[in-house]
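With one protein chain held back, the other chains of the complex are shown just where they sit.
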Amino acid sequence: MSEKQLDLLYSEVEEELRASVRSLLEDKSPPESVLARVESDQVTDTALWKELAGIGVTGLPLPEELGGAGASLRESAVAAEELGRGVAPVPFLGSAVLATAALLEAGAQADGELGALASGESTAALAVPFASAPGSAFPEAVREQDGRLRGTVGGVVDAPAADVLVVPAVGGQGPGLYAVPAAEARVATVVSLDLTRPLADVSLEGASGRLIASGADAERALRRALVTGAALLSAEQLGVAQWALDATVDYTRTRTQFGRPIGSFQAIKHRLADLWIAVSQARAVVRSAASAAAAAGEPGAGAQEAAEAELNASLAQAFVSGVAVKAAEEAVQLHGGIGFTWEHPLHLYLKRAKSDAIALGTADRHRLALAGMVDLPAAPA
Amino acid sequence: MSEKQLDLLYSEVEEELRASVRSLLEDKSPPESVLARVESDQVTDTALWKELAGIGVTGLPLPEELGGAGASLRESAVAAEELGRGVAPVPFLGSAVLATAALLEAGAQADGELGALASGESTAALAVPFASAPGSAFPEAVREQDGRLRGTVGGVVDAPAADVLVVPAVGGQGPGLYAVPAAEARVATVVSLDLTRPLADVSLEGASGRLIASGADAERALRRALVTGAALLSAEQLGVAQWALDATVDYTRTRTQFGRPIGSFQAIKHRLADLWIAVSQARAVVRSAASAAAAAGEPGAGAQEAAEAELNASLAQAFVSGVAVKAAEEAVQLHGGIGFTWEHPLHLYLKRAKSDAIALGTADRHRLALAGMVDLPAAPA
Amino acid sequence: MTTAPAGASLDASALRQRVADFVAEHDPQTTDQHEFLAARFDAGLAWVHFPEGEGGLGAPRALQPVVDAEFERLGFTPVGREGLVIGLGMAAPTILAFGTPEQRARYLKPLYTGEEIWCQLFSEPGAGSDLAALGTRAVRDGDAWTVSGQKVWTSLAHRADFAILVARTDPDVPKHKGITYFICDMSAEGVDVRALRQITGEAEFNEVYLNDVRIPDSQRLGAAGEGWRVAQTTLMNERVSIGGHPEPREGGLIGVVSGIWRERPEVRTPGLHDALLRLWVEAEAARLTKERLRQQLAIGQPGPEGSAAKFSFSRLNQEISGLELEMLGGEGLTYDDWTFRRPEGVEFAKRSAGFHYLRSKGNSIEGGTSEILRNIIAERVLGLPSEPRVDKDVAWKDLPK
Partner (left out) sequence: MTTAPAGASLDASALRQRVADFVAEHDPQTTDQHEFLAARFDAGLAWVHFPEGEGGLGAPRALQPVVDAEFERLGFTPVGREGLVIGLGMAAPTILAFGTPEQRARYLKPLYTGEEIWCQLFSEPGAGSDLAALGTRAVRDGDAWTVSGQKVWTSLAHRADFAILVARTDPDVPKHKGITYFICDMSAEGVDVRALRQITGEAEFNEVYLNDVRIPDSQRLGAAGEGWRVAQTTLMNERVSIGGHPEPREGGLIGVVSGIWRERPEVRTPGLHDALLRLWVEAEAARLTKERLRQQLAIGQPGPEGSAAKFSFSRLNQEISGLELEMLGGEGLTYDDWTFRRPEGVEFAKRSAGFHYLRSKGNSIEGGTSEILRNIIAERVLGLPSEPRVDKDVAWKDLPK
């Protein structure tokens, strides 16, 4: 097994991007405002999304000629970390990662959509169930006939606010990827466990879609989108975990019981040390996944880079999902009663962490995928 | 799923048996003496075995007319706990549990052997690899032809000191169980990870054996022996875990670092509390397994009792193996440097615990067996 | 092995006879439940270990399950008693132990029949695990006390008639020494109950604000300054209750998840199978441990496994519900209802997987955090030395808050 040694550090440019996203979120969308927002009619914060567009977050990996930042997925990963840290209710993952990756891979036919996404003018959603793992078979829930799409896809992330749907469908010519105006679909919001991330069931009842990739190209575009999504989701999970750790360290430093800060009790200290170790490891794994995803998108990248991107994305999902959930769960426990109340924003992170652990494939599914990639064959059942 | 509520307590008689076994071991075989013994030529302590025969331990579940105590496997389990607590180098598991259970199930043909076992005059071994799980197929390593046995069985527990071998073999008539004088076999001691429990490779090169059960009877006798063995092994594991917990509590109460007993540090306290909880649970599981094994051996017991015995034995192996290993590992860690030295007897318990976790089927194998018994079918591979 | 305690002439069979006689006189099929329970209280069959005239017969505590089982066998199982958990489980034993004859006469019977509902005003925002740090002040004022402060995590406060309450009456002595225990009338002026919403979206609990609430001194339980000792009696009774019946295999949440596994083959993967089997084994071990404790209690030998049972229950609920969500995949990304509401008494196991996951997070906090339970086991069961204490000899008012 050979692997290229990827750059696992943050560049200066990446640190600057982090600082500007963080400062924007602290200013416009602190966790308390997010909490107030989640029970409103419009969970997605479109005003915030426009502000993020202003600092280039909406089109990071898009070429400059389409209005993008011409950056790489490494920068997208840093943005994802910060958006996770802020449980920001914006369609970054659904639109700027999943749909964008699929449209980018589809090629020039989607330039129009991509330009509108980069500017923040519109958002898109990739019409697959949010729980789909990268290795899943090409979905057949939507059928194409005579240029009309029919079928229902459950649990599509960021669909409620999307303007464009990128729909995988199977027709007479085999698999295809279609761009469909959201107005032509029935988008029914479902009650999401993650209060800050809207999901919807998308029904197409004869909608017209523009074919943007077909056959093996469509399959590759969808797979690339899901792999990229898995890698960047892990960066978001890292941000969630880091917030939970930081909040808990702060809380245990100041909360006093038995005449001393609870963070001075050794059992608490050891648990937080364990968590810090796990988060540090998650950071290395996430950087590796982001770098591998970026490398697979570079000109001249081939099958080896694509394979490393898949391996690192699955590794990241297999590892970081558990870390983020653990961090959020420990945060609730170590905050005691207040962590169990609705009024403290901690539960937003718990729900995000647990949902993220299911999204784009559970750790279990990714371990199985890894087994195939690193030649550790399954046992006979 | 229905289950009978078994008696999970210790009776007065059982507590008396415990006290006499413990006092004998403390007197004749403290851990320090066991440590001195394990590098001698004769690991098995035959003198101690005779003393145990004197208080009835060698023939607990045998009827009084054969010189046994006429007790049940519940009493055997209490003896196993204490022998585990003392890492006693005696052939209790190999002879008084495994071989005895097979011979008992075989019926009256084996009365001669059983009488000699009860009195402590001789010991026996069941010629199967010590790692065999109850559900394994009837072994075909030994073949019978014209009353002669040929074949090799690796890793037979308590074989080095055994006088009689109970050998499963397959001949023209199908499966059979044979009593073979050890003198007719080549018994080659192997280096055992568990310093206190000798294993040997047994080779038969035309040995004559007396058929004591055949066909379905032989299969049932072997299966019953392995199920009984698994149940009683869990009692031994409980004894190991309890010793490790007690020794560690004692040590951390007195070992001082940073000006206070290390057992006053909260992280240590919480780990020992977790261990105590696990050991308490192990005790309930072990009592359940012992009671179920005893119930299956009672007159009038049928398929339901046999099934409950198998379920409880697998449950016990699946649960208690991990508890004993965890207890021994925590003991080593919390003893610090001294726990890593040969001179402290703790390593005898670590090696016993880890070997016991493999013996008669790993926890993993027993979980799989349980899945079948409680209708939790495996996933497609 | 056990020597006969006082009242032991009332053995199990004598009690079964009394129950049979009682039921012969009061047909459970035709008697109104309230009337039936009042008569049962008067007959001493409410709590057999309580004194005669106060719901009991002075019999051994261990015989209560015998009585309950016999009533059940003969056709009487009271309904709608969920709201009485604090009253029956915590207030009654405390009133029995520390109440004046007048208090016992006034409160025990309506508490038992369910006429009056009780809640517990103990925890405060600044005093959770460290309950003795509580800051709700009670100031003596003639033959009454004036109480002000904030209590939290109070279940049933919005339905309760009375509360058991601890308050600080002397801030100048170390914290354990300046606490007094009261019975608080929840309809008194200045008692303000507000729903406390939790992470599941609903509100099981309340915050209770006390603003100059007057409590007559006759409602004090135990001496002034002795409240910590009184509260110990209350808290000793706060644990997972061990019922009179064996719990069946797969009785809890593990049964729900095992059911999903059996009924929905499409969720099965080898990794989830292993995770499920591990939890199945642990749940069965926990069940047997509780059963062993039940058997010990039945012969009058309670063990320290009670706090361990609560600990294991919360850990298992959390792990099993976490697995349930992952097993459900996409369905696990959804929730049933976030509406801010009072729970309607739906059985926990029947709620959605997301609810199981979120609600069980409270299990390791409410009624003694898992951290405190571990301390208790380490110090009281294993006898490990306590940590250096910085708060024992300092006046409450001088402690860091």
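Order as written gives the chain letters A, B and C; numbering starts at 1 within each chain.
Everything below uses one rule, namely that contacts are C-beta pairs under 8 Å (C-beta built on N, C-alpha and C of every residue); 3 or more make two chains touch, one makes a residue touch a chain.
Here the structure is a predicted model, which is why all the values come from computation and not from measurement.
S.K.: Would you mind listing the shown chains in contact with the chain that isn't displayed?
M.R.: Per the contact definition above, the missing chain touches A, B, C.
S.K.: Of B:Glu14, B:Asp194 or B:Glu236, which residue touches the hidden chain?
M.R.: B:Asp194
S.K.: Of the listed residues A:Tyr178, A:Trp243, A:Phe319 or A:Trp342, which contacts the missing chain in the full complex?
M.R.: A:Phe319
S.K.: Can you tell me which of B:Asp7, B:Glu184 or B:Asp364 touches the chain that was removed from the display?
M.R.: B:Asp364
S.K.: Even though one chain is hidden, which residues of subunit C still touch it in the full complex?
M.R.: Missing-chain contacts on subunit C: residues 270-271, 273-275, 277, 387-388, 390.
S.K.: Touching the absent chain: which residues on subunit A qualify?
M.R.: Contact residues on subunit A toward the absent chain are 1, 3, 5, 7-9, 12, 249, 252-253, 260-261, 263-266, 268-270, 272-274, 276-277, 280-285, 287-288, 315, 318-319, 364, 367-368, 370-371, 374-381.
S.K.: Extract the touching residues of subunit B with respect to the undisplayed chain.
M.R.: Considering the whole complex, subunit B reaches the absent chain at 39, 129-131, 154-155, 190-195, 199, 256-260, 265, 267-268, 325, 329, 332-333, 336-343, 347, 350-351, 354-355, 357-359, 362, 364-365, 367-368, 378-379, 381.
Simple rule for what comes next: only the chains that are shown with their structure count from here on.
S.K.: I'd like to verify one number: the distance from the centre of subunit B to the centre of subunit C, where each centre is the average of its C-alpha atoms, in whole angstrom.
M.R.: 42
S.K.: Which whole number of Å gives the spacing of the CA centres of subunit A and subunit C?
M.R.: Centre separation, subunit A to subunit C: 42 Å.
S.K.: Two or more other chains in contact with one residue: find those residues in subunit B.
M.R.: Within subunit B, residues 265-266, 268-270, 378-381 contact more than one other chain.
S.K.: Residue numbers in subunit C touching 2 or more other chains?
M.R.: Within subunit C, residues 269-270, 272, 371, 374, 387 contact more than one other chain.
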